[in-house]
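One protein chain omitted, others in place.
Here the chain labels run A and B in written order, and each chain numbers its own residues starting at 1.
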Amino acid sequence: MRRGLQGLAPREVHAWCTTWAEIEPPNALTEHWRGPDHTAFQGTTLDYFRFTTDALLGCFLAEKDAIRAHDPDTPVTTNFMGMYRPLDYHRWAPHLDFASWDSYPPLDAPPTWPALAHDLMRGLKGGAPFWLMEQTPSTTACRDVNPLRRPGELRLATFQAVAHGADAALYFQMRASRGACEKYHGAVIGHASRDDTRVFREVADLGRELELLGDASLGARTPARTALVFDWDSWWALEISDGPSRLVRYQDTVHAYYRAAREAGADVDVIPQTADLTPYDVVLAPALHMIKGDLAARLEAVAARGGTVLTTFLSGRVDEHDRAFLTDVPGPLAPLMGIRIDEWDSRAPEFVQTVPELGAEARLVFEIVQPRGAEPVATYGTDFYAGTPAVTRNRFGEGEGEGEGWYVATALDQPGVDHVVRRILARHHLLGPYADQPGLESATRVAPDGTGLLFLLNHTTDPAHLTAHATATDLLTGKRVEQGEPLTLDPLGTAILRMQ
Amino acid sequence: MRRGLQGLAPREVHAWCTTWAEIEPPNALTEHWRGPDHTAFQGTTLDYFRFTTDALLGCFLAEKDAIRAHDPDTPVTTNFMGMYRPLDYHRWAPHLDFASWDSYPPLDAPPTWPALAHDLMRGLKGGAPFWLMEQTPSTTACRDVNPLRRPGELRLATFQAVAHGADAALYFQMRASRGACEKYHGAVIGHASRDDTRVFREVADLGRELELLGDASLGARTPARTALVFDWDSWWALEISDGPSRLVRYQDTVHAYYRAAREAGADVDVIPQTADLTPYDVVLAPALHMIKGDLAARLEAVAARGGTVLTTFLSGRVDEHDRAFLTDVPGPLAPLMGIRIDEWDSRAPEFVQTVPELGAEARLVFEIVQPRGAEPVATYGTDFYAGTPAVTRNRFGEGEGEGEGWYVATALDQPGVDHVVRRILARHHLLGPYADQPGLESATRVAPDGTGLLFLLNHTTDPAHLTAHATATDLLTGKRVEQGEPLTLDPLGTAILRMQ
Partner (left out) sequence: MRRGLQGLAPREVHAWCTTWAEIEPPNALTEHWRGPDHTAFQGTTLDYFRFTTDALLGCFLAEKDAIRAHDPDTPVTTNFMGMYRPLDYHRWAPHLDFASWDSYPPLDAPPTWPALAHDLMRGLKGGAPFWLMEQTPSTTACRDVNPLRRPGELRLATFQAVAHGADAALYFQMRASRGACEKYHGAVIGHASRDDTRVFREVADLGRELELLGDASLGARTPARTALVFDWDSWWALEISDGPSRLVRYQDTVHAYYRAAREAGADVDVIPQTADLTPYDVVLAPALHMIKGDLAARLEAVAARGGTVLTTFLSGRVDEHDRAFLTDVPGPLAPLMGIRIDEWDSRAPEFVQTVPELGAEARLVFEIVQPRGAEPVATYGTDFYAGTPAVTRNRFGEGEGEGEGWYVATALDQPGVDHVVRRILARHHLLGPYADQPGLESATRVAPDGTGLLFLLNHTTDPAHLTAHATATDLLTGKRVEQGEPLTLDPLGTAILRMQ
């Protein structure tokens, strides 16, 4: 649809109000708005978030139009920011020629955090490679504290981006700004213009290695059989909701399941609700608060052909207008999950609920599940709902095609999530060969010519001693390793194995 | 007085300024206003709070007028919110036909917190019964965390309301809202319209019990001989004051004394400064920062006829315009208290002052008391004012009519407050029969026909094993219990005893 300079077609303005002057941004007088997560009229605020996304997209399209008027061919992109709440990138994605983004992971984020963002960005264009448009060669400047990237960390982060689908890895900034907010942001070349600094040397060395890799990974795709559904509408609706708990964070919840799958060695596509689900054996849909379109039927189809669908507490609650479904929770997901939920408890973060069958702890939200076909996998250990299910499994479909619907009714800790996700992956033979090696990330790409590339990334500061699970050649060293031979990765080291 | 739509009579506007346009709401440029407790011109801010109360009352009166134009008889009320700082309900009370309020106690509040609010609401109309207009049948939604009411908690809270004077107990909400901020607020009937939920069953069961109770408690009144003075002006003046401590909270201070009296078994009326004091043997006036009208003389009259008056630190400081009294602290209360105060210390919350005679601790504010007739009851244990009085008692009046004025110069912990209050109640034989049973609340109502009702409420999750202090019939079970017989209450259980 062709859009005007202001980012909205006239009929969209009409859907809001009669004239531009009548648009009220969220504030205390309109919807008791007291900050990004605090509103009394969630539906209105949700629409404003969608409007903001569309309005800024309109600006992008106006700029793209200006380019296209003179240059019909050069690919156009813009630098996204990974999991960025203000903008629903799924609404932007069709308008970019390829995806690109800036990676500045939060301090102390585990390696799966930027990995999730990489996979989300790759998912924007149906799995096509993306560009890492910005990363710092040494420090950020915008944070309260801005640690250095230690020796080797830049290299590892760059190869991780390539492992997840980056076909280019750029820096911000080449040369240190002289003033303003990026004066102390890391730079390949500092204020003194030296080429004899540690940072310059690491960048130059990495460039040489990428040259060695050549075009081996260009255009390669990730052959994931596991999908994770990521949904901005659910993110917004969940976090602006009044009740049951303002402390549940969408990113944290989604990341816990992504992390479990990735650390178990599964390649994961991070996809929108509208994505084709037929390529996947496992679909993880944590905290999928809003269910849109025919998603529920398509999830049922996954299970009906033998796949597994997992969802969690606070899923299946609202329709696209943030209205509660007038059925048992979890709404349209209830048949697939085989459960009914009437009540949910919410507690202060210091309260810990035990889940004895998993040896795990749970926090924040505790839905009280009544099985309606599902079997309990694990139960709550305390409180008046002790003994009721915390995790359930529902067999769905028939015979050969029988699949499973898993429901996790509470915010399990990471070991609890790991337990559940690994059990699901094992059923589909999706556990990776190095699933039990701590801090070892593996990721697969398949080049356009069908060559398989296995990236092994050692996120620890100790050497990783592995046994090669297949015969392969390391593209960075040229060395061949036979199946069953020892394979050692340096601290923070990377191997890129071309499979035979 | 007849008020216009804007809630102010013309002469009140004149008291502020010449025209409406000249009214400046509190802000950084007028009075260095930096939030509800932070102003540099307290008198101005205080007047604004009074103006706000009156302006909103004007809206209420306009609506009531519209009703009265068509319906001269139906009682009119509005749902108050208990201890709600923004509005001085004592200024509204004359204009309501009966009081009603919404009870949503803070998380982890002890049972005496909503009880204080009930008694405050009952006090609005001179002790007449009120309505509990709203309570949640299960959870709230507006808070960061919103725990479920556990099984039995709704029942207990409802009978507690009745025990304190409620003649009706309603719910919010009957049916779950589909959207917006109350989407996840508790409802008698949830989104799925079921009548087979735990919450529906508890509500239905409670309805049957209230039917059993019938009209036995309707119109009944509380025969309190203890009063607690609650004063919005003091609340406002104390909390917006610069110095001595921004950490003293009016509600916490008042609640500590209320709790001590209630847990000792005394029925308590919570009254405004203007209330008739003649029914009371004991008047508790904690943190009574502002003294208005002839209150000091009426408090002296209580003591002069043998009663006891207690007040605390930061009482008797300012007149109705928030101007300091130009006399020794505690101002007009000084003769009754028999003390003089020149100085007061204030310390960070982690500083603990000992009060050895009470085995208690004190915090925040430490007034340095010089007895002028009073005798020390307890002293400070440390610092340069060690050995000076922390609590004093002053004999006031003569002979048979000799009463007492008690002064507590610091924020004692609850055991310290309990000690002081129980000593006062004991002097007047006001300790209840179950004063030493932890978590057991007793409350009395006298029906219009003179029948005495004793409510026993077990706020613990263990059974309460009591000995009946009198012969009575439990209206909920129909069972009769003889004086001296065992009387057991279930966990969270209630007995409503009709005394013989």
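Points worth noting:
As a convention for this text, a residue touches a chain if its C-beta (ideal position, glycine included) is under 8 Å from a C-beta of that chain, and two chains touch if they have at least 3 such contacts.
Computed from a predicted structure; not experimentally measured.
Within the set A:Arg68, A:Arg194, A:His321 or A:Lys479, the residue that contacts the chain not displayed is A:Arg194.
The missing chain, though absent from the display, is touched by one residue of B:Ala109, B:Cys142 or B:Leu247; that residue is B:Leu247. Considering A:Gly179, A:Gly214, A:Gly399 or A:Pro486, the position touching the chain not shown turns out to be A:Gly179 (whole complex).
Check B:Arg175, B:His321, B:His465 or B:Lys479 against the missing chain and you find that the one touching it is B:His321. Take chain B: the residues that touch the chain left off the picture are 32, 39-43, 241-247, 318, 321-329, 342-349, 364, 384.
Those residues of chain A that touch the chain absent from the view are 107, 138-148, 150-151, 176-185, 190-194, 197-199.
Here, only the chains that are shown with their structure count from here on.
Per-chain Cα centroids separate chain A from chain B by 51 Å.
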